[in-house]
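Yeah, one chain of the complex is gone here, protein chain that is, but the others are all in their spots.
On to subunit A.
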Amino acid sequence: MSVMHKILGGAAALALSAGTLVAEPAMIFDLGGKFDKSFNESAFAGAQRWAEETGGTFREIELQSEAQREQALRRFAEAGSNPIVMTGFAFGNVLAEVAPDYPDTKFAIIDMVVDQPNVRSVVFNEHEGSYLVGMMAAMASKSNTVGFIGGMDIPLIRKFACGYAQGVMAANADATVVANMTGTTPAAWNDPVKGSELTKAQISQGADVVYAAAGGTGVGVLQTAADEGILSIGVDSNQNYLHPGKVLTSMMKRVDNAVYQAMTDGPDMETGFNVMGIANGGIGYAMDENNASLVSADMQKMVDDAAAKISSGELMVHDYMSDDSCPALSF
């Protein structure tokens, strides 16, 4: 009996010390999947950069269903991972419930605000970035009609659409914005066929630039836009390279920086509310050799001016999520 006790005690001590020694960060990807060429992939890139620079390792899981959210969070928290970073608004409710149970673990959630002492909430001013690419779309459009294709119809995606429409109107008050959502279930993030069909429908309504904020569905949008010879705008990550010369620009949401920062801060991460916008480099638009020929000097100047005004606070872009309405677009 006493031998057993010693063994058990030893094992427990070992487990405890292992727990404190390792304390590796963990990363939870949302249903869109780690390689959605967009939001989650950007998060993965940030975690990867942290791992390469520090030589550390991180644990990760790609969710397959809604039911796994709480399970995954608790598993990582109990295994001693710290901090635990998760992507996606859908974690909001679950995290608010789980976080108080693990007061010594730090959590970072992207795209949602969770008011707990051990949670860092990172939100992005997507409407600002969408405003910039909306201006570019309006200037690049010859038909004065531009399109927006969203993924799942949630307030966050409407925020993209609303910022975009405001940008379009700012650059060309006569322009028309055709906005569509792919669906109302998480399947809408991964339905490129529907994305293609929506693009074709928008083209037949006259759109010659489409902005896709739709995760994996956007792959179909960009493909069809390239096939049909119109311009498209990517989202979250830099997607210009997917169809060189056919993608006008990408609205960059530096999820990678947010993840990288959280992992670098480690268990001593400061918690609270973080807003990433144009002012602090969390939001921007992508310029590289793939789209250099598409963006004229005028266009770039106008967009950079607007960006400067937004970051100085001179220009306010309306945030759909602040009052659930949009002055430039009706849904």
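Just so we're on the same page, a residue touches a chain if its C-beta (ideal position, glycine included) is under 8 Å from a C-beta of that chain, and two chains touch if they have at least 3 such contacts; residues count from 1.
Operating definition for what follows: contacts and distances are computed from a predicted model.
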item	value
Candidate names "Glycolate oxidase", "Phenylalanine-tRNA ligase beta subunit", "Sigma-70 family RNA polymerase sigma factor" or "L-arabinose transporter permease protein"; UniProt protein name, chain not shown	"L-arabinose transporter permease protein"
Residue among A:Ser196, A:Ser237 or A:Asn291 that touches the chain left out of view	A:Ser196
Touching the absent chain when the full complex is considered, from A:Ala26, A:Val94, A:Met181 or A:Val317	A:Met181
Which of A:Glu41, A:Asp111, A:Glu128 or A:Asp256 contacts the chain that the document leaves out	A:Glu41
On subunit A, residues whose C-beta touches the chain left out of the figure	33-37, 41, 179-181, 183-184, 187, 190-194, 196-198, 200-201, 204, 216, 219-220, 223, 227, 242, 331
